[in-house]
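Note sheet for the following structure.
With one protein chain held back, the other chains of the complex are shown just where they sit.
Up next, subunit A:
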Amino acid sequence: MKEYLLTSPMVWIFLTLAVYFLAQKVHVKLKWVLATPILITVSVLIVLLLALDIDFETYDQGGRYISFFLGPSVVALGVLFHEKYDEIKSNLIPFFAAVTIGGVSSIFIVLLSLIWLESPSFIVRSLAAKSVTTPIAIETTKLVSGIPAITAAVVIAVGIFGNVFGVPILRAFGIKSEMAIGTALGTASHGIGTARALDIGRSAAAYGGIAICVNGVVTAILVPLILDGFNFL
């Protein structure tokens, strides 16, 4: 009976939902940046699986029903983009220039620093898309044969880094415009980082939201092409 339940997809789907639900409550109570729902949920589930000696493949028999919805979520970002599009209309060219150059820089900085560190190819392939929103980063990593789980972990860390240090770093470098702070947070540290833009103001949040979509597209298109160009990797 115990064996049956612990290896059943429905039990792991339930536990994922239940732990995430509780993690959201904890997050609201603690208001502590490291206590994000995703970090709590993933840690609790990993500890649970290790303690019960259940492997990831068994968990994912249920988990994949949940992660399936990442595909439609990416499509939903297109709807968000449309909704916020009018707010950036007056700054269309600066905005697209900033996000595209920022997004391309991110890819090259990652590639060059990992080549300099002599990291193996699968690390480079797993990290090239690290600035963009998790579902897009995961899809891109699959396309270039990296390891999606490593991408997910690094992308979440990037988001938390941007959320905590993004605004102080930008201010230290003299970047004070609300729109520029939003654009930078959205381009470099996706949704988790951009959550901070809400504290700055409405236009920061709008620019951040669209920057997530635009850099997602830029990165998804360019990473496979650039990695093809670096074919020695």
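In this text, a contact is a pair of C-beta atoms (placed from the backbone, for glycine too) under 8 Å apart; a residue touches a chain by one contact, two chains touch by 3 or more; residues count from 1.
FYI, contacts and distances are computed from a predicted model.
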Any idea which of "Peptide/nickel transport system permease protein", "NAD(P)-dependent iron-only hydrogenase catalytic subunit", "CidA/LrgA family protein" or "Prokaryotic ubiquitin-like protein Pup" UniProt assigns to the chain that's been left out?
-> "CidA/LrgA family protein"
Identified contact with the non-displayed chain, of A:Leu52, A:Ala149 or A:Leu198 = A:Ala149
Residues in subunit A touching the chain absent from view | 16-17, 20, 37-38, 41-42, 45-46, 49-50, 56, 59-60, 63-64, 66-83, 85, 90-91, 93-95, 97-99, 101-103, 105-106, 109-110, 113-114, 117, 119, 123, 127, 130-131, 133-136, 138-140, 142-143, 147-154, 156-158, 161-162, 165-166, 169-170, 173, 175-177, 179-181, 183-185, 187-189, 191, 207, 211, 213, 216-217, 220-221, 224-225, 228
